[in-house]
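Shown here: the complex without one of its protein chains, the others still in place.
A, B and C are the chain letters, set down in written order, and residue numbers restart from 1 in every chain.
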Amino acid sequence: MGSGAVKRAAVITHGRPETIGPALDRLRVVADGAGVELLFDEAEATKHRVEPEGKGPEDADLALVLGGDGTMLRALGRYLGSDVPVLGVNFGRVGFLSSIARSGFEQGLARVFAGEYHVVELTTLEVEVGAEKRVAVNDLVVTSSIVGRMIQLEWAIGGEAFGRLGCDGVVCSTPSGSTGYNFSNGGPVLVWGIDAMAVTFVAPHSLNARPLVVPPGSDLIVWNRTPDVPATALVDGHPVGHLPPDDRACARVGRQRSLLATLPEVTFFSRYSRAFGS
Amino acid sequence: MGSGAVKRAAVITHGRPETIGPALDRLRVVADGAGVELLFDEAEATKHRVEPEGKGPEDADLALVLGGDGTMLRALGRYLGSDVPVLGVNFGRVGFLSSIARSGFEQGLARVFAGEYHVVELTTLEVEVGAEKRVAVNDLVVTSSIVGRMIQLEWAIGGEAFGRLGCDGVVCSTPSGSTGYNFSNGGPVLVWGIDAMAVTFVAPHSLNARPLVVPPGSDLIVWNRTPDVPATALVDGHPVGHLPPDDRACARVGRQRSLLATLPEVTFFSRYSRAFGS
Amino acid sequence: MGSGAVKRAAVITHGRPETIGPALDRLRVVADGAGVELLFDEAEATKHRVEPEGKGPEDADLALVLGGDGTMLRALGRYLGSDVPVLGVNFGRVGFLSSIARSGFEQGLARVFAGEYHVVELTTLEVEVGAEKRVAVNDLVVTSSIVGRMIQLEWAIGGEAFGRLGCDGVVCSTPSGSTGYNFSNGGPVLVWGIDAMAVTFVAPHSLNARPLVVPPGSDLIVWNRTPDVPATALVDGHPVGHLPPDDRACARVGRQRSLLATLPEVTFFSRYSRAFGS
Partner (left out) sequence: MGSGAVKRAAVITHGRPETIGPALDRLRVVADGAGVELLFDEAEATKHRVEPEGKGPEDADLALVLGGDGTMLRALGRYLGSDVPVLGVNFGRVGFLSSIARSGFEQGLARVFAGEYHVVELTTLEVEVGAEKRVAVNDLVVTSSIVGRMIQLEWAIGGEAFGRLGCDGVVCSTPSGSTGYNFSNGGPVLVWGIDAMAVTFVAPHSLNARPLVVPPGSDLIVWNRTPDVPATALVDGHPVGHLPPDDRACARVGRQRSLLATLPEVTFFSRYSRAFGS
């Protein structure tokens, strides 16, 4: 599953340089030793005061993330549609998507640069909010825009109406998102490799709101039916639009795959045990 | 349990007069027929363009609410510490606290005015947010102030530390609040008459967050341990204060009781079946 | 999706003839009108005192079930590996798998015989209990053999150990089984069409037991680690074997598909709304 040794690696880092500290210098040492060229786009080059390379990040064999799950999501989103897999070194709190712990930095990277990694294809979502289309790596969340105010959502899946519901919101998540906000709301864990999305309500004031796992081909549509409270749509944790009363958002299992690179032993199950295990 | 026939009833209505429509006129007819004097405070008198009575609402035998659960909470809070019970006619959506349905208006009120009602004592909470003390009829909610951003809460009960947790927030609710936001978050239903409060997290990113039911004498303390996200405290659905990082809120089973008047057959269980039953 | 008009239909009925009452006579009238030959195997022929036909049930275009979900499961299991789809008329209580209500009997069957039906492919499980292999249409359940006694189960998925857990048992279910015993235990609803299985514990005495949805290729293995309590394995509700201490059962997403015939409008979602909706 590995694609041979890495020659060029794009570097993507957490928004605040101080989070990763001297990790960039340590990365350089490992890269030099392995003969790997590090590529920085303009923003990264400016942030870390390095020269941007002649090659662009799209020429990389691998994208290397120093950060947490937020930075991983940003990188996975950016490389969607390319064939560049993304590998994370965890400098954040949870790090479910990261494949190398901060403590195993040098050793892990040396193995990856030598080609010792797998690529996992992760299901994405096609999302529509208003007129705009987006791809979500983890999830679409539609939630009340006013703290402490419930919203009324009407929903339908696959053209079948499910009525309306008072709640804080709804999460539609991919398998990679299923251990995030979906999990917090009692949604099921979808092991990576399942081609489906989970639909889970946030604080539903109803007993009729069991999480559903929905296959490709069935669209979720959610309408904000609250006369006086707008809703916010978030993709991968970032607000992407407002849903005034009677506006809608839409999500379906997407055709694109995000490509996650990982050390072979860092499976979904080992990540899950580490994050939530006893 | 009834306290004899009603002679004076204070009237409290939903904030928007159009919600209750011609109900006030219908109420007047029933009150006149039963020889009941209706009392309006200044705000109600202005809203409905009636003369405020010589007697103040504190002289009422009963407070009569035309509205939904929000108006009921406002009225129950207002009469805390008095011996005036509050009875609701439902003009809202859920109406868990109301004792008379909109359709049974005249008949129900006639029975109440004749003294055919029970008074239920409901447990309250003593709440501290910052330096201020308040009494909650239904619940204290501490929640992230920024839509889509998780907060880190540290919590303790009865002086025992429970660690910290990433979540959207926490609900501490009385039995009357247990079928509200507590219920939406998977909390247990506390039948009226239990002297305890439920502590339930909102979207906890953890498996170690089973709802707890806590007796009098054990305080819940919650600290906002999120460096960059403030939290909002809401009492009975209304924002009452902000918790900047490292500030705390506190709740305990209170000594005061709110007094709910109800037709004898409209028990907790009949309300529950109506609201959530099959 | 329909396969043209039906010429020969095999008939499978609930174990107790009195359950379906005079339905067989009504079926005959519809079949005669549509020119459909009804096929009975020996057991059915004996039960209903009809002549077994020359043609065997395997020559049918369609298998017709008069009964409930239990009879449906038996029929779906029997026709596994053939290309005969199974269609149910509900004479039971829940009837999630049935496609025609008892009240719409004649009309529904006339449409089906005219070829107006869809065939849905349902994922199955390959199950191993002791030395024996079986196929499950709905689920494998491993549960304590002694009423009121907890068992200790050790479990692994995809070769990854998950430790052990005190519980009443575990359910491994297909999408069609997900609305059955899996649902009763808080498992997620898998919409038909998902190629995955849900793993949900029954009464786990632990917080670390969130349901998992597992893709093809990852085996679930469950060992009974209770020194003094045997476990029972059930496939589609029927006991198939005992697990003495330290014995194991195994389940994986199977390669076979069971074929469910349905009126076009009786989708998964309409079944779900009917069974669990508000």
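Quick note on the criterion: a contact is a pair of C-beta atoms (placed from the backbone, for glycine too) under 8 Å apart; a residue touches a chain by one contact, two chains touch by 3 or more.
In this text, all values refer to a predicted model and were calculated from it rather than measured experimentally.
Only one of C:167, C:194, C:222 or C:263 touches the chain withheld from this view, namely C:167. If you put the hidden chain back, the residue from C:205, C:255 or C:274 that touches it is C:205.
One of B:93, B:133, B:210 or B:238 touches the chain omitted from the figure, and that residue is B:210.
Per the touch definition above, the residue from C:13, C:124, C:143 or C:224 contacting the chain not shown is C:143. Interface residues of chain A facing the missing partner chain: 207-208, 210. In the full complex, the hidden chain is touched by chain C at residues 93-94, 141, 143-145, 147-148, 150, 166-168, 180-181, 183-186, 202-207, 232, 234, 237-239, 276. Touching the omitted chain from chain B are residues 157-158, 160, 162-163, 183, 187-196, 198, 206, 208, 210-215, 217-218, 267, 269-270, 273, 276-278.
Everything that follows uses one rule, which is that only the chains that are shown with their structure count from here on.
Comparing the residue numbers each copy contributes, chain A and chain B share more than half of them at their mutual interface.
Set against the Cα centre of chain A, the chain with the most distant centre is B.
Mean C-alpha position of chain B lies 47 Å from that of chain C.
Chain A and chain B have CA centres that are 40 Å apart. Multi-chain contact residues of chain B (touching two or more other chains) are listed as 207.
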